[in-house]
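Selected chains only, in their assembly positions.
Letters A and B name the chains as they come in the text, with residue numbers starting at 1 for each one.
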Amino acid sequence: MEKNKIVQLLSKVRAGKISPEDAFQMLRHLPYEDLGFAKVDHHRLIRSGMPEVVFCQGKSLKHILAIFGSLEKENKTVLLTRADKKTFQAVRRLNRKAVYNELARTISLEDKKAKKEGKVGVVCAGSADIPAAEEAAVTAEIFGSRVERVYDVGVAGIHRLLDCFKRISDSHCIVVLAGMDGVLPSVIGGLASCPVIAVPTSVGYGANFNGIAPLLTMLNSCAPNVSVVNINNGFGAGYIAALINRMKNE
Amino acid sequence: MEKNKIVQLLSKVRAGKISPEDAFQMLRHLPYEDLGFAKVDHHRLIRSGMPEVVFCQGKSLKHILAIFGSLEKENKTVLLTRADKKTFQAVRRLNRKAVYNELARTISLEDKKAKKEGKVGVVCAGSADIPAAEEAAVTAEIFGSRVERVYDVGVAGIHRLLDCFKRISDSHCIVVLAGMDGVLPSVIGGLASCPVIAVPTSVGYGANFNGIAPLLTMLNSCAPNVSVVNINNGFGAGYIAALINRMKNE
């Protein structure tokens, strides 16, 4: 498209209809994204098939509905995160196919024909970590990954953890969520041979400081395959896990 | 310059020496800054006459000398900040005109013909704040401002401060540096009608935490004309003050 515009311009230069000097001025004022570089960017989105994502927290309902309305026209897959029930009910009125995951607080439109491939493990330490874990799991699924959930396995029962680990030991990426002491990603990191994305959660009390304690634990993990995202950022972890998982499958 | 390159290319298109399609590919791979937008950027530097600045701290002497060598060829004015005496001696061997301000830890080449205009006040609370204050003052001067220094006026002697203030009450911008409790910018901010750039210094002990105490004091200043830069960042404050001062003079 834009290429065409530029080639047409150059053709006019060749034909002597526009002087080189004028053409230079026109080139200079073309929007940046009309040039090749930006096109690559658009190709990337098309190629990757990443659905559009809307972070709802702190946005007005009106704002969310407007964005959703514009997205659903051009995308088979749309993901809304941090969405409450009221938002879902309003979105539902716009599109009957919207699905709500109450634990994950996500609303999604999904292309039923899209395949889930590869394997992403999602592990969490306590039942209070499940909302963030579901956010990660739903995100990884929407982005095309097959997900194996292993919830509520603490380090206190190390034998149970070792047993559960077998279910995810062949994952291409493992998301590990933990609040309290945030110890689980270090242990999983020691067992796994794939990248581990650690998500500190704000579960805990006292010297937990709403997730600072597990955040620091995870940043200091002795396991070299652990990287960390923001407190409660299940979405980011699921997104990165899906990116990694896809590499294996391409 | 780059304009010329592009116009030449377009001229070749016009002359039929290059096809529009080929010209498009060449345009696409030109470095971005060859296009109009980047030129504006270069124009900005030329227009503003801002000298090149090198932050020496943490750079090797070899590295600094190489940068200086390349800068002095094309600029009449060069500023090196956070430079120690050893660096100066080496720079001096390259260029006899380099001047060292030991307090400010700056090395400068200056265009003797450039005028100092307008007025920037530089105020500091204690004699230990003088290195950062001098860095601010030298920077503002190099960038073309006339600077009035008012050093070592604390809030404890409020009458002396009020008296000294008269010397800078007609400044276009005032840089205020303070360590310890960082109270001075709030008081100067209440007296002045121009913008005040507050610089917390790391002077202090105990619960000063190397400048955190005055940093917080300044960020919470009740005077609405106070904005803040990083701890000990005399350079940044002097640079911004010069930008503001210049506006008045243009």
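Note that a contact is a pair of C-beta atoms (placed from the backbone, for glycine too) under 8 Å apart; a residue touches a chain by one contact, two chains touch by 3 or more.
This is a predicted model, so every value here is computed, not measured.
Participant: Total copy count of the complex, if 2 are in place?
Facilitator: 8
The criterion applied here is as follows: only the chains that are shown with their structure count from here on.
Participant: Counting in whole Å, what is the centre-to-centre distance of subunit A and subunit B, each centre being its mean C-alpha position?
Facilitator: Using C-alpha averages as centres, the distance is 41 Å.
Participant: Show which residues of subunit B lie in contact with subunit A when the two form their complex.
Facilitator: Against subunit A, subunit B makes touches at 3, 6-7, 10-11, 13-14, 16, 19-21, 23-24, 27-28, 32, 35-37.
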